[in-house]
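With one protein chain held back, the other chains of the complex are shown just where they sit.
The letters A and B name the chains in turn, as written, and every chain counts its residues from 1.
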Amino acid sequence: MNATPLTQGGNAYNFGFLDEYAKKEVRRAVLKAIAIPGYQVPYASREMPMGRGFGTGGLQLTLALIGPDEVMKVIDQGSDDSVNAVNLRRFIEMTCPGVSTTTKTAECTLIQSRHRIPELPLTSTQIIVLQVPYPDPLVVVEPSEDKRKTMHGEADYSRLLVKLYEDIVKFDEITISHRYPTRINGHYVIDPSPIPRWDVPKLDDSAALILFGAGREKKIYAVPPHTRAEPLAFSDVPFRVEDFRDGAGQRRACARCGSVDSFLDEFVSDSGGKTYQCSDSDWCDGVEASA
Amino acid sequence: MNKILEVRGLSKTYGPGCPQCVESTGPEADTNLCPHCGSVVAIHDVSFDLFEGEILGVMGESGSGKSTVVKALYFDQVPSSGEAIFYDSDKQHELFALNAARQRWLRNHRFGMVYQNPNLGLNFNISAGGNIAERLLMSDLMDYGAIRERAKALLARTEVLLSRVDDLPKHFSGGMQQRVQIAKALATQPPLLFLDEVSTGLDLSVQARILDLILEIQQELKTAMVVVTHDLGVIRLLTGRAIVMKYGRVIETGLTDQILEDPQHAYTQRLVASAL
Partner (left out) sequence: MSYVAIKGGGRAIAAAAAVTEYLRTEEGLVGTAAEPLEINAILHQLRHLVDRVVSEGGVYHPQFAALAIKQSMGDTLEAAFALRAWRSTRPRLAATPPLDTSKMRLIRRISSAFKEIPGGQMLGPTPDYALRLLRLELMDESPEAFRAIAREWLKTCPEPQLPDSFPKVLDALRAEGLLPPVSATRLQEAFDITREPLVFPVPRSAALATMARAETGSLLAIAYSNMRGYGDVHPTVAELRVGYLPVLLPHPVTGELTEAGEVLMTECEVVAMYEADKANDSGGKPMFTVGYGACFGHNEVKAISMAILDRALQKGMRDGAANPSEDPEFVLLHVDGVDSMGFASHYKMPHYVTFQSDLDRLRTTQNKNREIA
């Protein structure tokens, strides 16, 4: 479905809204990011017609990469129907005439996503763009950007690791829930964006290119295909994904499709009870259809 | 004995500096402050050697520049001129020719520093154990259980109550904060340790125990140390050799016993005579 192409006082906007120089800059940043896995490449992020914090970084990546034959999927919290996804998809359709959109992960070539990586494993013909609020995992221990740059350069993450140590001392658990710091290619530690721990293993040895765009913070970084991505942990306190077992130790299933292999959203019903459903709407549709 | 540190011509001036700075300051001029340009000549032409396993004292009163010497060697300050070579097993490092990353590596892996003010040496936002863990994590130890055991062992060695391992240092007494600093400095078993007025300001009995601890550790680990102090008692107790500084210059060097028994320079004589 394509909306009427966007025009400004009679003159059509450039394909992809951004001017060609802006796109070139983003692409150069992407190449550098792939060449130095996990390194945050600074770029002159443009203002977009949606708010900073609403995916302008991801959007600039999408608009710089998208071609007229692209098959685009946009999700937020795993769902194609979520307001943020709907808004972004509408904008992409308006500014990129000819592009087709889909909700099916298996059929798309480019995905822009907020807070989730699809359950279905991606392939080498796909690119996923993740929206990033905080590019730097060290921001929790050091507010100064200048000092953090030095720490990254020297792979000095001891202060971040101490935070994990203190967590285990206090709570017997590493309490980082999403944005789990992950070491890429043995050097740079990245903030993988607010994806749940459930999705972190998908970064390791991925067939698809994974790109990260922070619009407000003006950084682009990448986990190239088939690259090591190791969540920070101790050799005797390993990394763990979210626990979807109920009180009796049974792994919960999606109330709609029955899947026990996906990340589940929790719903509080009007009566006060709880139900669980796949966060990834396309995955849920797929499991339901084949059931 | 093998040399571990060789310092030659170490100098540091704060301010614009001028051609008359050196001759207008020093022990004869009775000042650090150059009257012509207002610069402070904190240290000038300081040279000494340190050998493996020995404790060298740097003695002087306020304004002598003794702290500036170790601050330069630990890379807290950049000297105006001079050289220092650190001998590390089969390697030699020209300290002031290294880039910032190499300097930081040496700081984290081969040197240790205990400051007079624990705020400089400890992170007050994390627990005592966490402070030590931080240093261990810098040296790539990645087993939580092992880190915890080592942190506890170090704290036990420095006589910090094990029940306090997870407490924040801001809740500790001054003496205990120093102990945590020492434990932290030793975590990576550095061959070279700097101690800057570490017992100053503590109660006498606490001072005595800290000094005893330092001596024991030195005998166990054979760590080479540079001990900065104005206290003759500390010099007498800890050090084998010493240098005496006044207004930024070294005015006397030699075996500690000799300096204390038979001081040559008039200033040293006055110092020794005035000791309680």
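Going forward, a residue touches a chain if its C-beta (ideal position, glycine included) is under 8 Å from a C-beta of that chain, and two chains touch if they have at least 3 such contacts.
Here the structure is a predicted model, which is why all the values come from computation and not from measurement.
Among the chains you can see, which ones touch the chain that has been omitted?
A
One chain is left out of this view; which of A:M50, A:V241 or A:A255 touches it in the full complex?
A:M50
Among A:V71, A:L120 or A:V140, which one touches the chain that has been omitted from the display?
A:V140
May I ask you to list the residues on subunit A that touch the chain which is not drawn?
Touch set of subunit A with respect to the missing chain: 6, 8-9, 48-51, 54, 77, 83-84, 86-87, 90-91, 139-140, 142-143, 170-171, 175, 265-270, 272.
Rule of thumb we're sticking to: only the chains that are shown with their structure count from here on.
Just how far, in Å, is the C-alpha centre of subunit B from the one of subunit A?
48
Help me check something: in the complex, which residues belonging to subunit A touch subunit B?
150, 153-154, 156-159, 161-162, 165-166, 168-170, 234-237
Quick one: in the complex, what on subunit B touches subunit A?
Subunit B reaches subunit A through residues 100-101, 104-105, 126-127, 129-130, 133-135, 137-138, 142-148, 166.
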